[in-house]
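For reference, the structure discussed in these notes is given below.
Removed from the display is one protein chain of the complex; every other protein chain stays in position.
This part shows subunit A:
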Amino acid sequence: MSTANSAHSVVEPSSTTKRIAGAIVILYAIVTMVPLAWIFLTSFKSPPDSISYPPKIVFQPTLEGYCNLFTTRTRQTPDYIQSLGAPTSTCDEITRNRNMVIAGPSNYWPRFQNSLIIAFGSTFLAVSLGTLAAYGFSRFKVPLADDLLFFILSTRMMPPIAVAIPIYLMYRQLGLSDTALGMILLYTAVNVSLAVWLLKGFIDEIPREYEEAAMIDGYTRLQAFRKVVLPQATTGIAATAIFCLIFAWNEYAFAVLLTSGSAQTAPPFIPTIIGEGGQDWPAVAAGTTIFLVPILVFTILLRKQLLRGITFGAVRK
């Protein structure tokens, strides 16, 4: 077995270099984490605390933001509220303290569900199509493969929003406006080019011998793909899925344009919370905090696959 690996750096970095590198990483982490921490803290502030100046680091936490996020409320006279009897929940109590009563659930939860369905659905489709296409480009002689790959990449060379109006008109004609299916197809179309390119790189790295071995061992090409290529491509698939999911989850422009009601996703909905009864920053922050959770969970779940990328190719190169 060859131990020579010219790509490896032989020089161990000095401790000063390590310390400087460490400091830079920590600084960068702080810069990226502070806004997130601020949103998280704000979601537990009361509305007056959230806009006080100088900003409060220490404050009395309250669930008011979360209550306001999930409910619609109406203002009532104190006499009326008095007549209602004991509050039925924490939110009920918080709301009554503001001289209001809960009128019903807000649209946040349905919008959040739309986001889940559309983001995960489009990610699944884009990654599935991307894996198959990447495998084809990687393993077979596709006529005009380079031109096709360039064409696929070229779909990302302009901002997607540049085609917003044609898509809007097309979707209206096809009845895809404000439907989850329409949004899934749209996000899949945008993501599939990224998926093909990323995955082709990963699949190119998997030696053909594995499939050849499997085919000689009595499997068809499709079986070899499923049992030998796919398990080894999990790292790439996981990384690609995260990128696709983040795009679909965060997408705002198309969501504003093409969804208004039943298929509206969370990103266009969250800003509308502000308007309901003054500057309700804690509710917006609460909506944002909850909105961040799925990506966080997904990334943590796939952490192992992502890390496995480091040992990728350890079977003798």
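Note that a contact is a pair of C-beta atoms (placed from the backbone, for glycine too) under 8 Å apart; a residue touches a chain by one contact, two chains touch by 3 or more; residues count from 1.
Note that contacts and distances are computed from a predicted model.
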Name per UniProt, for the chain absent here [options: "Aspartyl/glutamyl-tRNA(Asn/Gln) amidotransferase subunit B", "Fumarate reductase iron-sulfur subunit", "Multiple sugar transport system ATP-binding protein" or "PepSY-associated TM helix"]: "Multiple sugar transport system ATP-binding protein"
Residue, one of A:228, A:258, A:283 or A:302, that touches the chain absent here: A:228
Per the touch definition above, residue among A:87, A:207 or A:294 touching the missing chain: A:207
Positions on subunit A contacted by the hidden chain, ascending: 1-2, 207, 209-210, 212-220, 223, 228, 231-232, 311, 314-316
